[in-house]
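Before I ask anything, here is the structure I am working with.
Left out: one protein chain. Kept in place: all the others.
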Amino acid sequence: MNYMLPMSAILVKKEQETPDICTLHLALGRERPFVFHFGQFNMLYLFGVGEVPISIMGWRDGHLMHTIRAVGHVTRPLSDLAEGSQIGLRGPFGHGWPLEQLEGRDLVFITAGLGCAPVVAAIHYAVRNKDKYGRIIILQGVKHHQDLLWQQQYDKWREVKDCQVLLAASRETQRKQRWRLGLVTGLLELAEFNPKHCTVMMCGPEMMMVSSLKYLADLNVPEEAIYMTLERNFQCGVGSCGHCQLGPYFVCKDGPVFHYPQIKQWFGLRGV
Amino acid sequence: MKSRRINVNVPFITRLEGEGALELVARGDEIERLHLKIFEPPRLFEKFLEGKSYEDIPDLNARICGICPMAYQLTSILAIEKLFQVKVSAKVTQLRRLMNLGEWIQSHALHIHFLAAPDFLGFDHALAMAKAHPDVLKRGMQIQEAGNSLMTLLGGRSVHPVGLQVGGFGRFPSPESWQQAALKVNQALPLAEVLLRWAAALPLPDYSHDFLWVSLKDTSDYPINGGEIVVSDGTRLSHEQYQAHFAEHQVRHSTALYSLFEGKDYLVGPLARLNNNVAKLPKPIKALLKELGVKFPNTNPFTSIVARCVEIYMALLEAQTILAQPCPQGEASVKVQPRAGQCCCCTEAPRGMIYHYYELDEKGRVVKCSIIPPTSQNQARIEQDLRQSVARFGLSHSDDELKRFCEQVIRNYDPCISCSTHFLDFSILRH
Amino acid sequence: MTQHFLPKQQLQLLIDCLRAEGYGVIGPKVKDDAIVFEELADATELPYGIEEDSAPGRYQLKKARHKRAFAFNTGPQGLKPFLFAPEQELWRAEHTDDGLIFRQSFPAIRPLAFIGLRACDLAALALQDKHFAEGPYPDPSYQAKRQQLFIVAVNCSRSASTCFCVSTGDGPSAESGFDLCLDELDRGYLINVGSDKGQRIADKLGLEAASGAKRAVATRQHQRAVQQQERQMPDEKTLMTLVDKLDDQRWQDIAERCLACGNCTSVCPTCFCSKQESHSDIKGQASSQVRLWDSCFSEQHSYIVGKVIRNEISQRYRQWVLHKLANWQLQYGRSGCVGCGRCIAWCPVAIDLVEEARALCLGDKP
Partner (left out) sequence: MAKLRVAIHKLTSCSGCQLAILNQGAQLLDLLEDIDIVHFIEGGLYEPDASVDLALIEGSVTTPEDLQRLQHARSNSKLLVSIGACATSGGVQALRNMQDERAWKQAIYAKPEFIDTLANSTPIKAHAKVDFELWGCPITIEQLNNLIRQLRFGTLPIDNKEKLCMECKRRQQVCVMVTRQAPCLGPVTRTACGALCPAFGRACYGCFGPSEQPNGKSLGKRFAGLGLMPAQIAQRFASIHSQSPDFNEQYHHWQALDPKLSEEDKQ
């Protein structure tokens, strides 16, 4: 693989999830499947506009999926692309979730806001391979309940045996069935899992992860059981551009999924 | 006889540098009132220059006009250098002239192709002309690029260049950029001849009439930033005598100041320059003019487009000669020592003579200044020309024809309304 | 290590030999009031009799009494811009009849020989090698340029006031990383061979062996350069304590002075940050992806949607120092500072890295 040079990909299908979030289904111009780990990312390139790091959502029907929120210079026009358009793609880059090493453990997924793509991908995998794992706990926080992507998906997961789905809306005033008002961290006390034999995977705003860590500590979840994915500015995606540094780590190359003890010293500090 | 009441109103005369209006009031065959209205908001340059240091003046002055910024910079620099008794090297003087030539080339090329040519080829604007005459426009743009490249070579950019300073240049250009500019000039030079032939073949209406013209006249060269002020009536003046003979006054209809020579209107600009200096043209151009049967001095304002083409040709020829020499090296400026006093200078901007006057304090800060751009000087002349030419053209023409004619007459002068800092709105009121 | 002697007049011979081997020869010249590395036509273009007078925020060339070509120490840039170009096209995207295609861009690469690099430049090169050439994603154009490089180092016979390579262990004399290394004496050069490539050139020069006396002069020069250095960067272990000083008040003090202009990172021979831009042609048919030098002092460096992670100047200066002096050690096995002093001289507001590091690590009160 030439890590520097994008390959072209065709946008075969676009699913509009919400007004500003869509899932792109991309056909790569080559036969063999695109090998990746959940939690890894690609650099997507829009002609003449630029490149952005986007997590890999999954692979379905021979197509690679990316879920994108239209927020700015690149992601807006990228989300406006018509089906049949071509873009560039480099990847996969970085380290994903250590899902293969977690057999037999309870899996706790904590996500908030819209940073859920890399975690949702992992949940899919875990549910599909349910027999390998213990309980699956899905904790998701959003601002308003209609912000939740893939509502039906969550409902389906609810039906899965040993799977617990807990939702929280932080800016809601009206109570709604199956929703808790407040922050995602508040859901932890409702979650039923074995703190001694679990793995936590987190994704979302750093503030949310910082406070989740406190709750997890209260629940006696060991730090070694915690993984998290981080977001930084990526220009190159391969640890060359220097933008993504967190202490001695290059988030793109050493992460974006980190084992918490590894980055503990640097995590959650202002302006680091 | 019952007089026809005519009312034409064109809010903005287009294809001028900057914007302005014209008001024409006529009763029957009599023009009662004819005003070139310039109402571009005054930018009060002369006032905010007060207190500014001689080092900052060239940069601020450039902003008077985006089309001929260099002329404003250099005129102030030359005036101040006179006061500070700075002697710059011959090399510096020559490079400054090269830069002036670049500005003439780009400004004239822009005027000819974007502003004037549509009049003669029967289009409303150059973009419409682009389809029918892409070659004409392309040629113009290539010549313009050559001019810009000279400005860029010596000033970093063609609009508000940064290379000039009191005492010389910040630095001499690099040999590579010198070569590049030479290449551009060499490519443009053959086009200049084609251009002149093209202009000479245009069906120019003949509206010759008597008027005064004023320009610099130098002993050796075609004048740009040297020589004395010469009026077509034979008067010769030093720059210092300018204020005694030329006076400005304000009129109600315009924010620009009117300038008169001993109470009379006069022309400045390429036609005035060429009329005074045709003898200084290089041989090949003289020969070509002869071949084409074009004669200067000429009192038909419509030939000013030809004058511009002549100047482009002349400028490119001279630029080629200068650029054929090796790229200059070494110290590009001399040290200057500010001193208090008064100074003034006239140079030839693309559109005609500019006059700058400064009074500086002992640190070289402006106490008072006065800047008289070419358009202020031409303004009275344009009105006079319109008065005569419109009468000759005939008021019986339709309003639309009249409007077009007036605009064309005005465009002969290439008034730069930004530098006189001003806007043109056309209205004809006929009783 | 046998040393040879090249008489002063024969320096041109060295240049000619290198050229005959197919190298473009790059060396120091005076340009725009500084020593810059540019293609040399011949030895006469070298900065004979020129030294620099540098201090925090100041760099001035002065005429010395001697006529040596390499009496200066550093210019604003060393090797970095040649290997890691300030602006470089990485690839081009084009709309063609076959759809969107991508083409890798390779800069024109030719063998270059550098004359006059210093020990600190070589140390910096070793660090850039680690970053650009030795990781899991090596940079192809860096590698290609690097392989073609021939280095003629020169040992410093004096130190500028901003130099502190002794304390970082990187100078003033080069120990490795060169093909040839010179000690400049009044009448010529001692030449040390550092590689087979270097040996081949040395053989062609037909050198005489250097006398003991000449070698003694070189040793004295070395000692003088060592003694002249007043600045002292704390040792690496001490520098690691910076990671415990994230909340030090000093960062705020520095931020009042720091312009966050990025000059220090741009002149630093080890800094490697870059950003990318897409430059499309006017027709929107082809677009090139361009890599540009960037700096951790710019806002965009730590920008993610919704926020700038290092939003304050104090945080950016902290990032620079923390990365350069401490975290670099974890990333590449040593501090990222080679003691060249460029960031001190070329800081427009005269911030002195050593002074700041000492204040932070050792509590020095400047």
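Worth pointing out:
Going by the order they are written in, the chains are A, B and C; count residues from 1 in each one.
In this section, contacts are C-beta pairs under 8 Å (C-beta built on N, C-alpha and C of every residue); 3 or more make two chains touch, one makes a residue touch a chain.
Here the structure is a predicted model, which means the values were calculated and not measured.
Counted over the whole complex, the shown chains touched by the missing one are A, B, C.
Note on the undisplayed chain: of the listed residues C:G24, C:G49, C:P81 or C:P111, the one touching it is C:P81. When you scan A:D80, A:D155 or A:E189 for touch with the missing chain, the hit is A:D80.
Which of B:I64, B:V136, B:I354 or B:L402 touches the hidden chain is settled by the complete complex: it is B:I64. When you scan B:R33, B:K87, B:K138 or B:R392 for touch with the missing chain, the hit is B:K138.
From the set B:T75, B:N148 or B:N225, the residue in touch with the chain omitted from the display is B:N148, counting the whole complex.
Taking the complete complex into account, residues 11-12, 14-19, 39-48, 51-53, 56, 59-60, 63-67, 69, 106, 110, 114-115, 118, 124-127, 130, 134, 137-138, 141-142, 144-145, 148, 156-160, 162-163, 165, 169-171, 249-250, 252, 255, 257, 332, 418-419 of chain B touch the chain not shown.
Annotation for chain C: contacts to the undisplayed chain at residues 31-34, 36, 57-60, 76-77, 81, 86-87, 256-263, 266-267, 280, 282-284, 292-295, 298-300, 313, 345-346, 348-350. Contact between chain A and the absent chain runs through residues 46-50, 73-74, 76-77, 80.
We adopt the following convention: only the chains that are shown with their structure count from here on.
Relative to the whole-protein C-alpha centroid, the nearest chain centroid is that of C. Taking the mean of C-alpha positions as each chain's centre, the chain lying farthest from the centre of chain A is B. Distance between chain centres (mean CA atoms), chain B to chain C: 51 Å.
Mean C-alpha positions place chain A and chain B at a centre distance of 65 Å. Chain C has its Cα centroid 40 Å from the Cα centroid of chain A. Among the residues of chain C, none is found touching two or more other chains. The residues of chain A lying in touch with chain C in their complex are 2-8, 45, 47-51, 71-72, 86-88, 231-233, 235-236, 238-243, 245, 247-248, 253, 265, 269-272. For chain C in complex with chain A, the touching residues are 90-91, 93, 95, 99-104, 131-132, 135-137, 139-140, 243, 246, 272-278, 280, 284, 287, 289, 294, 296, 300-305, 309-312, 314-315, 318-319, 322-323, 327, 330-331.
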